[in-house]
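All protein chains but one are shown at their positions in the complex.
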Amino acid sequence: MEFLEQQLPRYVDGAWITLQLTVGGAALAFVLAMVVGVLGTTRFWWARAITTVYVETFRGIAALVVMFWFVFAFPDLTGFELDPIFAAILALGLNVGAYGAEVVRAAINAVPKAQVEATVALNFSWFQRVRLVVLPQAWAQMLPTFGNLIIELMKATAVVYLVGIVDLTSVAQQIRSATGETFLAFGVAFVLYYLLAQVLIFGMRLLERRANQKLGRAPAGGGLLSLLRPPTVGTQVGVAK
Amino acid sequence: MSPSDTPDNDLHQGVAGEDLIVFDQVVKRFGDLTVLDHLDFRVAPGERVTLIGPSGSGKTTILRLLMTLEKVTEGMVWVGGEPFSHMPRGSGFAPASESYLRARRKRLGMVFQQFNLFPNMTVRKNVTEAPVHVLGTPRDEANARAEELLELVGLGDKVDAHPTQLSGGQQQRVAIARSLAMQPEILLLDEVTSALDPELVAGVLDVLREVAETTDITMLCVTHEMSFARDVSHRVLMFDKGRIAEEGHPDQIFNDPQHERTQAFLKSVLENG
């Protein structure tokens, strides 16, 4: 208890950095996933080529390697030093965005062709088709996998301590060095990570539920508590490394 | 009314003339399969034409070509005196571009067999989004018009319902309202009652009868509802293997079919309900 009283503020600071990295990385990943994913469904070969190259490259290289490249190689190459937090968000966003782009592409392709034909019959422009009909319908299908990806992203942020960012993992190691209490120092961090993940899972479930209601699908039943199911793990989980 | 056997050399005069829709030697192939085989036919403004024939005879493909959901393999389609499958380039024609089509496609509306309402929108939005975004109609005006149209199709009380809360017949009536909201000159009806439970068919057909009686919209209708075809159409085209086997006034086609394929087809439709 005394340990907690003394150290809790430092853990909270670390968790706050972890949360910022998660939200920042997710925001970048989301934009990249949407733009690149939509490009991958157009009829232009060059747009699909951009999607393939981006997706295969950043799915193929670990976020940690990309982060090291931005932090150590990039300044050598250009003479510009990147702020480590910025470099970390860039690396995480690029990595998770590549997985997200595949999710977006697949979800768009799963929208029934007949829906697109209806938009043609109403003379929508390409952009109106995507914005008013295709993306709103694909959205509900993207969300479950996005939920898995954001957990993977949150976990992936822990590598940032290697470039000197004082996140939750870094705090745990500092406190362990200071106190020698390995179990306690790491245990608190583990619990905080676990809680953070539960909050993210809960938030994503809320979004999912709203998206399904918008499409006129009945919610899975039960109140908000039913959202506290354990996370579903499908084939896509754990790939965003 | 234009007979299908119009000699080819007359065609280009006719194009600029009174015909609203002209198919000029249209061929459509899917791989090795020829769906339309050098098809010629014309539709006059305000005319209501029903296309009948066995499945696979190319009726639906005609509607899809007109709606630009498919591209012609050979030949040309004209609408309102303008090339539609193609666009003028230099002294000849090139396949129509999306921007060329966007400027012209609003003359047509289509109602699909499977309704294809947008599940991410309420009934109201289904009917108003296209007028607002495509035609630039002010939102208030589009709303008022949507309410009027939904009243017309007997769904005035479902304006704020969700498509999934409606029966198939109700969904199809919304789909009709949705295409009418775009004020098309030409309405394409692709087997609009085929996906419905039998007891819901009449409601949809009544709405279409009403539209036929109260407007001068040109209608092209693919259907197996023979009594409906008889009631509303000026002309019936019997298709077989990508060509028109026989055409004529509904009374003549249904009472006194000349072609043996027509006789056989009508017999099978009557037997199977």
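By written order: A and B. Residues from 1 in each chain.
We adopt the following convention: a contact is a pair of C-beta atoms (placed from the backbone, for glycine too) under 8 Å apart; a residue touches a chain by one contact, two chains touch by 3 or more.
We adopt the following convention: contacts and distances are computed from a predicted model.
Chemist: Since a chain is absent, check the UniProt entry for it and pick the matching name: "Ectoine/hydroxyectoine ABC transporter permease subunit EhuD", "Acyl-CoA dehydrogenase", "Chemotaxis protein CheX" or "Tryptophan synthase beta chain".
Modeler: Record says "Ectoine/hydroxyectoine ABC transporter permease subunit EhuD".
Chemist: In the full assembly, spell out which visible chains the left-out chain is touching.
Modeler: Displayed chains contacted by the hidden chain, ordered by label: A.
Chemist: Looking at A:Ala73, A:Ala110 or A:Leu206, which makes contact with the chain not pictured?
Modeler: Going through A:Ala73, A:Ala110 or A:Leu206 one by one, A:Ala73 is the residue touching the chain not shown.
Chemist: In the whole complex, not just what's shown, which of A:Gln6, A:Thr42, A:Thr182 or A:Gln213 touches the removed chain?
Modeler: Of the listed residues, the one touching the omitted chain is A:Thr182.
Chemist: Write down which of A:Leu19, A:Ala62 or A:Ala106 is the residue touching the left-out chain.
Modeler: Considering all chains, including the one not shown, the answer is A:Ala62.
Chemist: Could you tell which one of A:Leu92, A:Val116, A:Leu132 or A:Val159 touches the chain left off the display?
Modeler: Per the contact definition at the top, the residue touching the missing chain is A:Val159.
Chemist: Mind listing the chain A residues that contact the chain we can't see here?
Modeler: Listed in rising order, the touching residues are 56-57, 59-62, 64-66, 68-69, 72-73, 76-77, 151, 154-159, 161-162, 168-169, 172-173, 176, 182, 186, 189-190, 193-194, 197-198, 230-231, 233-239, 241.
FYI, only the chains that are shown with their structure count from here on.
Chemist: How far is the middle of chain A from the middle of chain B, if each middle is the mean of its Cα atoms, in Å?
Modeler: Here the centre of chain B sits 46 Å away from the centre of chain A.
Chemist: What does chain A use to touch chain B in their complex?
Modeler: Residues 114-115, 117-118, 120-126, 128, 132-133, 136-137, 214-217 of chain A touch chain B in their complex.
Chemist: Within the complex, which stretch of chain B touches chain A?
Modeler: 67-69, 98, 102, 105-106, 108-110, 112, 114, 116-120, 129-130, 133-134, 162-165, 178-179, 182, 188
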